[in-house]
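Of the protein chains in this complex, one is absent; all others appear in place.
Right after this comes subunit A.
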Amino acid sequence: MSNVYLYLLVMAMVTYLIRVLPLTLIRKEIKNTYVKSFLYYVPYVTLAVMIFPAILDATASPVSGLVGFVVAIIIAYYGKGLFTVSLFACLSVFIVEWFL
């Protein structure tokens, strides 16, 4: 435990390198259509994979998680902003868990 700072340093360095290399090395606009399309689709896949089914385990019960998930999708579909969608997801979880 004495070298806990060595661990913290290594963790921070590795994590930063992963983040900084692509952003500093790819300085030009990529022309290749395939690579360009791939990078365009990346956020949708990574975020969708992260959201589901993990959202069901995020709250105290899978039921409230599922309700929050559906509520968020409906409100996002109607074009509300990030803050509104988050707020309503939180509120719906709070209300559902009140009755569980």
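We adopt the following convention: a residue touches a chain if its C-beta (ideal position, glycine included) is under 8 Å from a C-beta of that chain, and two chains touch if they have at least 3 such contacts; residues count from 1.
One rule holds in what follows: contacts and distances are computed from a predicted model.
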Among "Anti-sigma factor", "Branched-chain amino acid ABC transporter permease", "YCII-related domain-containing protein" or "Peptidase M75", UniProt-listed name of the chain not shown: "Branched-chain amino acid ABC transporter permease"
Contacts of subunit A with the absent chain, listed as residue ranges: 1, 4-8, 10-12, 14-16, 18-24, 26-30, 33-55, 58-60, 64-65, 68-69, 72-73, 75-77, 79-91, 93-94, 97-98
